[in-house]
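Shown here: the complex without one of its protein chains, the others still in place.
Let's look at chain A:
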Amino acid sequence: MAPKLPISCRAHLNPSFILPDAFLPLTAKRGVKYGWTTAPARSKPNRFNQQSAGLPELSMSPAAALKRKDFTLPLRTGALAVKKGMTALYDPETGKRTPCTVLQLDRVQVIANKTRKNHGYFAVQIGAGWKHPSVLTRPLLGQFSHAGVAPKRFVAEFRVKNAEGLLEVGQVIGPEWFIEGQFVDARANCLGKGFAGGMKRWNFKGQPASHGNSRNHRTMGSSGASQGSGSRVLPGKKMPGNMGGQRVTTQNVKVLRIDTEKGIVVLNGCIAGPDGCIVKLQDAIKKPWPVMPPPVEAVKEAAVTV
């Protein structure tokens, strides 16, 4: 516990005597011996750099960072889906065959919202699947019960541009969230290749199969120059090692079919990841934002009134 000043000493200082925060030295706020506090954080020095005083906008600030992302952040959230496999789609009129990937949405719900005020950015936290409560920790269970949803197996955040993209906690997102013909970005962990050699990992050319080559057909060969290059192997030298299992984004994938009954979204072509992997689908940032059709009820009401 911090040593206490005697009351007489404390009484010397008038409570109205308050130094500006900028004058005060920086002290550790989160160390265990200093305890924690629910008081708001000390005011930032930003209050001295106001545009109204004639100073330019700071380019290294949270506000500037969010403004930079204005063009690339989607307006609305995405969904989590499980890649079920690939098949083909035949057009009955033209006879054209289009390979496609089938993804299934399973109990996708909004768990939480991230706001600029509390977290510094806007995002929607989405959960999918179901996990038995007995295999979850109490903190996680508490988070799900606070949201009013059953425990989810997969949880991921989808960043959105502003507060308009945030959804109600507990809202279910189905395949109808996407429109047939729109473009999406599909993000998933690609297939893992394990410990891969140089030829597979870095497209090394290997060495001749014959002509006296002795047990070095697929080896790296040289790993760099000698004394002239520092008498060492330079950092970052391409070498065999672990390959795959990383997140890969496939951009501008067209949505071919939506089936709410089966809960599936059919995408054109192939996406990263094995069958059964979890995929993040969100509106493609390099295509115009999709325009959602007006809800059917509104159209019916309009028809009735007319």
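Keep this in mind: contacts are C-beta pairs under 8 Å (C-beta built on N, C-alpha and C of every residue); 3 or more make two chains touch, one makes a residue touch a chain; residues count from 1.
Rule of thumb we're sticking to: contacts and distances are computed from a predicted model.
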Missing subunit (named according to UniProt) among the choices "BHLH domain-containing protein", "WD repeat containing, antisense to TP73", "Mitochondrial ribosomal protein-like protein" or "Trafficking protein particle complex subunit": "Mitochondrial ribosomal protein-like protein"
Listed residues A:S145, A:N162 or A:N216, member touching the removed chain: A:S145
Residue numbers in chain A that touch the chain omitted from display: 1-6, 8-10, 12-13, 17, 19, 23-25, 27, 29, 34-39, 82, 84-95, 97, 102, 104-107, 109, 130, 133, 138, 141-142, 144-146, 148-150, 172, 257, 259-264, 266
